[in-house]
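Mind having a look at this structure? Questions to follow.
What you see is part of a larger complex, with each chain still in position.
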Amino acid sequence: MDSGSVAWMIMASALVLFMTPGLAFFYGGLVRGKNVVSTVMYSFVSMGVVSVVWVLWGYSLAFGEGGQFIGNFDFVGFKDVSSDPADGAMLFAIFQMMFAIITPALITGAIAERFKFTTYLVFLVAWITFVYAPIAHWVWAGDGWLFELGALDFAGGTVVHINAGIAAVVAAYLVGKRRGVDRGVEPHNVPFVILGAGILWFGWFGFNAGSGLAADGLAISAFLVTNTAAAVALVVWVILGHIHTGKMSAVGAATGAVAGLVAITPASGFVGPMGAIAVGLGAGVLTFYAVRIRYKFGFDDALEVMAVHGIGGIWGALATGIFAVGGIGLVDGDAEVLGYNVVAVLATIAYSFIVTFIILKILDVIPGLGLRAEDADEDAGLDIALHGERAYVGDGAD
Amino acid sequence: MIKIEAVVRPERVNLVVEALIDAGCGGYHIANVTGKGTQQGVEVFTGRGATITTRAALPKTVVTTVVKADKKDAVVEAIIVASRTGEDGQIGDGKIFVSPVSEVIRVRTGEKDAAAL
């Protein structure tokens, strides 16, 4: 790796790390004022817990040469992970760490305002180990079975977004519906939502344009299509919202942008500007109506993780197979990649669903853990109850 | 005319105001406060090295409405129904205070008292 690529990949890693506080604000702004600290902490604490897990064994499990399904323990504690740019291993491991940090944080949108925080810490460790690391291995490790099959996922449509979306469904289902939200919830701080979306968009350039691991033409192209898909989906959400209500929601704009970013993620190394517009259009429409359909179901995916990341990710994975240029996409007459990506999507859904389910069921019955905060704590707000902090303290109450 | 001030749980306020309208109130206003009663204050961090102090940190909402005296019972009943949690209620469900109002004026028209409500 030459010094230009090192420069870019260091920055890209920093950008992806910065997405997690961004997510904290995106999610934090959407909840009620009594659960802000809690929601923000779900994301922030992942920067601590997952970093440690990744260094100790996560990276090794995900990228050790263990076979088709899982890595091994060769790189435990980053042993033999060389910092030499010529090798690039440590830089790759760092970059990948940032993906591992944000993925479980994405899930927390589904369980916000009620999931027990201590249990969440254990969940983080288990989920990275048993769900994230294997799927990352399948898709991105040289000996992973989906990689070998030929499935294409440039920057994490399956590993990150579909995975998080499905885990979100499971978690929302198992933890149950929030108390007292039948009349709907207004986001308590819209500027925070926009701040979070702005940081996410900014950081996503690292996420996607960094996934080629070089400062080259591929990074440039990935950058462009990332921005384009986000922009299109933003506009689609604003317009659809206006059609339905006559008003233009800022939260809708932010959600649309994120949906576009999600959908372009797997495709960003493979499609051109026109493909990006198609991906953005599809993402905007599909995720918008996915949210509306979600309302009809019983489960309370509080911040629409399945609709935005799950559906957005699935669409992105399929769209990669459809719009990939260079003779490998459906529009170029080749359905092979699309087929492989369907397999990758289905495998991710199945595995994420089952193993997340098992993990949560176990956590639920372990004495002292359990998934859900006490009713009284939920009513008072998790901030005061579990964190001993109020998000905002007026002058009169220092 | 009388003023009815109800201190309720924030998570109930949307139900309470709906009930008010149904009970025939002409208007109301709501404000967020911090309260303490039988329900104890809560422990919050007041220092980073895990220093905890009890503060009256529970958010409550005050709903205020001025109505004709004869509507009092209906309004109070409506508030109770909308803000009591569970069958028997729980500590912290709130309190209702009734006090006299001697005059009401509508800014727009200058109408007074009952006509202004």
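Order of writing sets the labels: A and B. Residues in every chain begin at 1.
One rule holds in what follows: a contact is a pair of C-beta atoms (placed from the backbone, for glycine too) under 8 Å apart; a residue touches a chain by one contact, two chains touch by 3 or more.
Just so we're clear, the structure is a prediction, and the values are computed from it rather than from any experiment.
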item: Overall composition (this structure file), stated as a label formula; value: A x3, B x3
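As a working rule, only the chains that are shown with their structure count from here on.
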item: Inter-centroid spacing, subunit B versus subunit A (mean Cα positions, whole Å); value: 41
item: Partner subunit A, residues of subunit B touching it in the complex; value: 9-12, 14-15, 34, 42-45, 52, 55-59, 85, 90
item: Contact set on subunit A toward subunit B in their complex; value: 33-34, 179-180, 183, 376, 379-381, 384-385, 388-390, 394, 396-397
